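Take a look at the following structure, please.
A protein chain is absent from this complex, but the other protein chains hold their places.
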Amino acid sequence: MQVEWWVSVIQAFVVINLVMATFAYLTLAERKVMARMQLRYGPNRAGPYGLLQPIADLLKLLHKESFVPTAAVDRLYLLGPFLAAFTALVTFSVIPYGPGWEVGGVYVPGVVADLDIALVLVFAIGSLGAYGFILGGWASDSKYALLGSMRTCAQLVSYEISLALSVIGVVLMAGTLSLTEIVAAQAGTWWFAAPQLVGLVVFLIAGTAETSRAPFDLPEAEQELVAGYHTEYGGMRFGLYSMSEYIHLISLSALCVTLFLGGWHGPGFDGPSWTGPIWFVAKLAVLLYLFIWMRTTLPRLRYDQLMRFGWKVLLPVAVLNAAVTGILVVWL
Amino acid sequence: MAGFLVWVIWFAAAAACLGTGVAVVSFANPFYSALSLIGNLASLAVLYLLLSAEFLAAAQVLVYAGSVMVMFLFVLAYLGGRADAPWAGGPPLLRTAAIVAAVALLVEIVVVLGLAWGDNLSDPAEVTGAFGSPAAIGELLVTDHLLAFEITSIVLLVAAVGGVVLGTTREKEATE
Partner (left out) sequence: MSGPGVGWYLIVAALLFGTGALGVMLRRSPLIVLLSLEIMLNAANLTLIAFARQHGSLDGQVFALVVMGVAAAEVAIGLGLIVAMARRRLPLDVDQASALRG
């Protein structure tokens, strides 16, 4: 159906703001959940149950001095965080969160941009995200930052391959690269998590490494590299990097929900059309909880263990999954 | 309105493309050259989109801008951006010869284009929405162009093996 351009603009605006709000409260949720798992309360001073904590953090970051180190390359130094945040946010333009709706005679689609090549676009823009880190590290002109950013990018590039390969099984089964059609292929039947369980596990592990979450969060390990690529960043610019990491995590979880967990469909049945986004958010919340749980529980991997695992274990498993799925799809 | 918008986007993308292209060959510091090339690849992706090649645009960003240039930047960060004087290649005679050759090439191409423009390049074929879609390209890759597909995979395998071979240092060689 033809979508008015101003509907898309309003939708994009709403989605971006919702994602930012989710990011803010994800930081709070993470701290509270981690705290409870460690038998303590999380932040509970700022507002009831700590609900105003993200706002307090934001105000703190805004008030900090925005400096540029003398030796840094100005324009690139400033471009790094923006690139990271931009590439993290763009993924949400193709994630379907509901069937379309007719609102006052205007058709509002369930996705901001319905593309034939949505999945390739997600990976393409995701691979551009590596530049945010390279630029941040290199433009800071500091050894820790450069080393940290090189390590981060090597990790990202290695696990990107397994990430892309793990979704090939889903693409083969759905027969399309369009995310709306992949969600439609899971309507009323088993979600792709069931036949593609190996793919789901590989996707989650590779996704944890892609977003530098524990146990793959060596780039953030203060004990190792001071603070990696964002050593020389302070105040709101550091806030932008932090935001881009969390939004990357949210977008990866949203992608996982879309590809493997049935998108906005309910389990086996579909309620009225406005329940679509509710199911989507519920599944997203479960996945985010899983990521927070992993962070609290698992110890960090050393860099060489990380790289060895990515290339020698995860990549062959992903390739095997793709090959076996291909054979079965053709023969069955 | 739509035609005008397409022209505006085309101008912006083409200007960015040519500008970054000149920037790549002009910068002294190779790091900036590499960054300009990334801009060049992105603007080329926009041009591909205007030519109804959406899968190729995405593949361009994914493969070229996302992976090949990351490789480049890795090597550049490793080697340090040693700047060399930009237009200092070779003795002056060689330099003028190079410029003359490039200009001659350009003039030749423009002449050919001018001759062809009137007759053959005026009506592009009518294409459906499925032109340039991954399904259509995939179908061609496994039917008409299967040999090219398979040979490309072997080329990539050879390149991967070659990369590993070039990268391993033999124990006897003292390199540091």
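Order as written gives the chain letters A and B; numbering starts at 1 within each chain.
Throughout what follows, a residue touches a chain if its C-beta (ideal position, glycine included) is under 8 Å from a C-beta of that chain, and two chains touch if they have at least 3 such contacts.
What you see is a predicted model; the values in this text were computed from it and never measured.
By the touch rule given at the top, the unshown chain touches B in the complete complex. Residues of subunit B that touch the chain left out of the display are 2-3, 6-7, 9-10, 14, 17-18, 21-22, 24-25, 30, 33-34, 37, 40-41, 44, 47-48, 50-53, 55-56, 59-60, 63-64, 67-68, 71-72, 75-76, 78-79, 82, 84-90, 95, 98-99, 101-103, 105-106, 109-110, 113, 116-117, 121-122, 124-127, 131-132, 136-137, 140-141, 144-145, 148-149, 152, 155-156, 158-160, 162-163, 166-167, 169, 175.
Basically, only the chains that are shown with their structure count from here on.
Here the CA centre of subunit A is 29 Å from the CA centre of subunit B.
Contact residues on subunit A toward subunit B in their complex (touch as defined above): 76, 115-117, 120-121, 123-128, 130-131, 134, 138, 146, 150, 153-154, 157, 176-177.
Looking at the complex, you find that subunit B touches subunit A at residues 31, 35, 38, 54-55, 58-59, 61-62, 65-67, 70, 73-74, 77, 133-135.
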